[in-house]
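Note that one protein chain of the assembly has been removed; the remaining protein chains are unaltered in position.
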Amino acid sequence: MRKSLLNFLASAALSFGLAGPVVAQEAIKIGQIEAQTGPSSYLGFMATQGAKLAVHQINQAGGVEVGGKKYPIDLDSPDTQGSPQQGLIQLKKMLEQDHRKYILGPTLSNVFNGVREYTRGYDGKLLMFAPATAAHPELGKPGYGFLLRPVVFDTAPEGFGTYMVEMLRSKGAKKVAILMQNDAFGRFVVDIYKDSFAKAGIEIQTHWFEASTKDYSAVLARIAAWKPDYLFPGYTDAALYDIVQQATQLGLTKFWLVRGSLGPAIRNKASIDEYIAYMPKYFEEAEKTDPKVAKFIKDYKDFFKVKDFPYDLAPLLQMASYDHVFMLAEAMKRAGSINDVAAVKKELLSMTYDGLWVQKFDSVGGGIHSYEIAEVRRGGAIKTTLVKPGSK
Amino acid sequence: MRVLLLVLCGAVALVPALTANNVVLSVLTFTFILGILAVSFNLIYGITGQLTLFHAAAFGVGAYATHLSMAHWSISFWLGTAFALGCVAVVSLLLGIVCFRFRLKEFYFAVVTLAFAEMIRLGVMNWHSLTNGSLGINFSLKPSVWLPGAGALVIEGPVRWYYFSLACVVVVVLAYQLVVNSWIGNAFKAIRLNEDVAASLGLNAFRYKLLSFVLGSMGASFAGGLYSHYMGFVDPHLLDINQSLAILSMALIGGTGSVAAPVVGALVVTALPHLIDLNAEWRLLIYGLILIFTILLMPQGIVGSLRRLRKHA
Partner (left out) sequence: MMQLIAGQLINGIIVGSLYGIIALAVSLTSGITGVVNFALGAFMLVGAYLTWHLNETYSVAFPFAVILVMGVVALIGLVADVLLFRHTRNNLINGLIVSIGLVSVIVALVHMTWTSTPQNMQPFVTGVFTVGGVVVPKMKLLMGVVLILIVSMTYLGLTRTWMGRAAYAYAQNPEAAALMGVATGRLQVGVAAFGAALCGLAGSMYATLYSLTPDIGALYMLKGVEGALLAGIGSVIGALFGGMLIGVAEGLGSVFLPLAFNDAYGLLMLVLVLLFRPAGLFGGR
């Protein structure tokens, strides 16, 4: 708390030409701009936690060893509160005042839109791991060479969306009703899946709701009258718990979703028939089968001093968090430098990292990673299918 | 007091010469732009005594109208701003007529303005073909100012934006001050003190409340155009209720007694989150405590309290 106030005053003083004491040993400076509070905070929360844990583990081992020297990581992770204005000012501070070259986030599209113009042209001086869907169209464009998007694009050939729509088609589904949040992400999702559904010969009906809605009785009654094969609800647990419960009361029992946890399915297991969801990872099961995941969960609970691991939120770690800090460290080792951004980027784009997930980047910086598709049946039985990149 | 003010103005004008720190310049630029927003709100609330929750809607509509007119008709920023001022003037005129003709008082007025703001927000969110809905619109058009000798200067980069927004807030504050110092301003203040007495003395309260509401909302529209061009994008969050509440906080913290005081509030609200980097939830907690303590212990706001201290000193 006070450290930041002093930092600000010190840097303000320095920038006014007053001398100050020269500080510490050289560190790898990473910034993270995510929303830790506010309605979309669940997206930023896990990313922040994962990054903190990764940095702690690396620093505990002495730091990142590059060219014979060990460098600790200095992570600054302020809260954007989901505000583009806050995010912009925080990013300016990170890039111009603290001279950070590596940025994790933003995951929120509106924050990315706020910083988009400011960052354009930062090629060669910055690497930004931005999971925001609004970042996708800019990958590889001139002026955006610094941009990486660690999440696979839904409807890319390697994407889970492509896989899942094919799944739906092979189950013989002909009508899908979409019930989606009327926000940037919801609009984006419907835009990209519309074409996929059309190609698969599936007829869709789209209904929008305000993100704060809790009672879906009217729209669900209308949807039920249309008799769809599946309901495609979106995309936050806050909405899914209510949609699934209320939908099953009206006889809609088959769900297919591309974001969201299994919590709503398990809570309503007695009334659903099918609940198919994209899960970056089903942590409850992975804990039992993958020692890396088990160790991570234990480390998380020890470091953050909590009794319960947030299984429902953990899949969000895939985005720009734990694994990516280690990937960055590894890329620096291989490049032999902590400041040569171009060299580090080159290494990132040519490596396959096997951490909690198998992760890599394509030639323009788009993400490719392993994922799971979970199917929950009536009664609560869960079947997960692991899909590895390049294995389709 | 005047000397202090001049010194302050001098300091503010010299900031870019003393620091190249983009963060400081950005925070101050946002302060000036949001200062316009808070000052225009205070014309309606602090001076005329009407609590409006429509201000964020005027802010957002101004932003969208400025950009859309520039994008569709290839006009300059100033023409776009004029168009937006016109749009917001019409909307607030209609809303004001509806509210004040039916003599909606105090709390009812606040809720009805809020209701209209919400309905307009939902409209903006759902009119995809015009506003691109919740995806918002990204753009890189910038305002340009014609200066004698230098020709047309495009406002880009931290220093130019700093001076540009500073000039804008100074002009707006002076304009409002002129209004408040005139007989129109006296009418506003009379309405705030006691509308019924003012009316019984022959004042056409309806006309002046309407004028105050329209003039204030137009200020918000201008701020909206500036804000969106500085950030390079518009989205429906500009019209959120929380934005209206933030504006209210700025006016309260700065002080509602004078025209320019809300700028101080804008500074506090904009700069504070960056000075005190607390855990996210603590920040929300402290924000709430500041609101509570400002009202209970410092109702005149920062500027008002300083004035009172000076008087007693």
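Brief remarks follow.
When the chains are written out, they are named A and B in that same order, and each has its own residue count from 1.
Note that a residue touches a chain if its C-beta (ideal position, glycine included) is under 8 Å from a C-beta of that chain, and two chains touch if they have at least 3 such contacts.
Please read all numbers here as calculations on a predicted model, not as lab measurements.
Checked against the hidden chain, the listed residues B:A57, B:M231 or B:L248 yield one contact partner: B:L248. For the chain missing from the display, the contacting residue among A:Q60, A:Q249, A:T289 or A:S350 is A:Q249, taking the whole complex into account.
Only one of the listed residues, A:Q32, A:S77, A:N182 or A:S370, touches the absent chain: A:N182.
Residues of subunit B that touch the chain left out of the display are 51, 98, 102-104, 106-108, 111-112, 115-116, 118-119, 122, 125-126, 245, 248, 252, 281-282, 284-285, 287-292, 294-296, 299.
Mapped onto subunit A, the interface with the missing chain covers residues 37, 39, 41-42, 45, 182, 207-210, 212-219, 221-222, 225, 236-239, 241-242, 245-246, 249-251, 263-264, 267, 310, 312-313.
Going forward, only the chains that are shown with their structure count from here on.
Subunit A and subunit B have Cα centroids separated by 35 Å. Those residues of subunit B whose C-beta lies close enough to touch subunit A in the complex are 18-24, 26-27, 30, 122, 125-126, 128, 133-136, 138, 140, 231-233, 235, 237, 273-281, 283-284.
The touching residues of subunit A, counted against subunit B in their complex, run 1, 4-5, 8, 11-12, 15-17, 36-37, 41, 78-79, 81, 84-86, 88-90, 92-93, 96-97, 109-110, 113-114, 116-118, 134, 182-184, 186-188, 208, 210.
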